[in-house]
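Shown here: the complex without one of its protein chains, the others still in place.
Right after this comes subunit A.
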Amino acid sequence: MSTTPDQPHGGHQDLVVRPDGTLPERFPDPGMEPHRSRKSDLDEKHAKKVERQVVALFAVSVIGTLVFLVAYFTLPVGTPADIKVSNLTLGLGLAFALLGIGTAAVHWAKALMNDHEVVDERHPVQSSPEVREAAVQALKDGAEDSKIGRRGVLKGAMVSALALFPLAIVVPLVGEVGEDWNVGKFKRTIWARGVRLVKDPDGRPIKASDVTIGSVFHVIPENLEEAEHPLDEKAKAVVLVVRMDPRDLKETEERKSWSYDGIVAYSKVCTHVGCPVALYEQQTHHLLCPCHQSTFDISDGARIVFGPASRPLPQLPIEVDSEGYLVAQSDFHEPVGPSFWERLT
């Protein structure tokens, strides 16, 4: 950008590019901006107006406080609707009480109080040479006095103590990170041959005839409560059971025996990052994950229709026991939930 030297640069001199286009080696300190008087400095009437504004803001604060106090003593707090009105009034009263004081103080300071710029020089950070010398001497005297150079064992003991101490912080920290490193647990659930499918949360067993077409049942294993850590086991074993018209169901040869008369059971744990996949659209047979919209087609082996999941949901092979209740044929044939390093497949 070229600038002709005769063009004035605002109020600041010295910031001029020289005629040959070069810049000066060092820009001089432009100094402080000239002081600009405010309307309220020049006009007494305006100053009075500002004063009234500040008074009004303080008045807002007073009214806010009064509203708060009146609301505190008069408003009933019986029903939720009453509590809502009470909370709202108390909150607004308090907000205006504080806001009034704050804005009044700022406005007062900005528009009425002296605004002449002043220079406040900083003192140098460095201490005086005598103080610096004395400090260095004190350190030297200390080292001399401890005789650290000659007492080798003492030096070794101190270094060991200092080096070992951080272990007291690091060991528990690392130790607490997932106290259990047995990833084998991810590879199986408590589903097993003959375990009944029961309703979540009340544990009622489910008759195959109860699952009418279009129904969806949220299912847990019958033996969940007997497990050592029922919640851990539930997190892996939750299952969704749906029934559709057997004609709508596309099954591979291998999985033909995994369903019962149009009833299929799939793991409810998303293979993406493990959210519970449970938004079932009855008409399209699509199962939707609420976290990242992965969509699985339950009528077609939980094929991925959309979204970031990379594997279909694992299917739980089911059959019917002698009393007509739905039971598992076995555990899932693959680990449920998201991928992990040791999963191999």
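A few remarks follow.
Quick note on the criterion: a contact is a pair of C-beta atoms (placed from the backbone, for glycine too) under 8 Å apart; a residue touches a chain by one contact, two chains touch by 3 or more; residues count from 1.
Operating definition for what follows: contacts and distances are computed from a predicted model.
When the unshown chain is looked up in UniProt, the name that turns up among "PadR family transcriptional regulator", "Cytochrome bc1 complex cytochrome c subunit", "Electron transfer flavoprotein-ubiquinone oxidoreductase" or "Sugar ABC transporter permease" is "Cytochrome bc1 complex cytochrome c subunit".
Within the set A:74, A:126 or A:212, the residue that contacts the chain not displayed is A:212.
Residue A:83 is the one among A:56, A:70 or A:83 that touches the chain missing from this view. Residue positions on subunit A in contact with the hidden chain: 36, 38-40, 79-81, 83-84, 87-88, 91, 106, 110-111, 115, 199-201, 206-207, 210-218, 242, 276, 278-284, 286, 288, 290, 293, 295, 306, in rising order.
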